[in-house]
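I'd like to ask some things about the structure below.
The complex is shown incomplete by one protein chain, all other protein chains being positioned as in the whole.
The first chain written gets the first letter, and so on, giving A, B and C; residue counts start at 1 in each chain.
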């Protein structure tokens, strides 16, 4: 129930959210699927599968992780930035931008 | 003066911003520098320079564009999301996430 | 023993490789570590950890996957491109570039 984002951070009047946000349950399912995909790659390596096919799977996992990241960012923006006390919104936005920067250059 | 972001979108009490935000003047300078870097690559191609050295410049331009994007996103978050009327904040956040998604996969 | 890459693709005189290439054992270890990192994120979600800290982990996994991809690409370049019969080298190079393109835009 509800978008992922720490409830304690939400101001009283935070509006319900949609869009990119993911519920805890959706995140759990996506992460379980990604773990399975990584395991699938390990199996492909074991079975001596063609490098190019393995690389296609790596790119697919990176796309799935982008989706997880967007879901987390969106929940964060709604609950922890917009929903924060006014005095904290700017600091929270900076933190969020630093996170986007790390996603753009992979760490 | 001030972070880039359309002034008309700012609510009365929008707080002054820092961090990743870029002023119009900083954006102008960064974009002029990037244009120069792209021209530099064109010149390297003309002069038959080593492909790997040209690729290093391409990666540098992409990093500079990431910085431009972060500056625009940060200004947007402060003025057009946090600074928006409460009824518009969620729609603005979704727009922002769609933009982050396009940056992660380059269009 | 040896870099990952299908042995059957190697021409007689393929030279020993170094650099970014990863052995099957290194790939196995890296993939096991990545699976653990994804599980760690699932646990962070369960424990209601701060979104930004989770996003930092997502970026770290993306970086680890880049490293796996570079290892596979390098092995591929050495064994399946350079090591291929001359008549196949161009087709193999195109395949490799398509794979790099997918990595750049995540699928």
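Side notes on the structure shown:
As a working rule, contacts are C-beta pairs under 8 Å (C-beta built on N, C-alpha and C of every residue); 3 or more make two chains touch, one makes a residue touch a chain.
Just so you know, these numbers come straight off a predicted model, no measurement behind them.
When the whole complex is considered, the residue among A:42, A:72 or A:104 that touches the unshown chain is A:104. The missing chain lies against subunit B, touching residues 4-6, 24, 27-28, 31-32, 34-35, 38-39, 41-42, 45-46, 48, 50-52, 54-56, 58-63, 65-66, 68-69, 72-73, 75-76, 80, 95-96, 98-99, 102-103, 106-107.
Listed here are the subunit C residues that touch the chain not shown: 13, 15, 17-20, 63, 66, 69-70, 73-74, 77-78, 81-82, 86, 89-90, 93-94, 96-98, 100-101, 103-105. In the full complex, subunit A makes contact with the omitted chain through residues 104-107.
As a convention for this text, only the chains that are shown with their structure count from here on.
Note on chain placement: the centre of subunit A and the centre of subunit B lie 22 Å apart, centres being C-alpha means. If each chain is reduced to the centroid of its CA atoms, subunit B and subunit C end up 30 Å from each other.
Residue positions of subunit A touching 2 or more other chains: 63, 66, 69, 73, 96, 98, 103.
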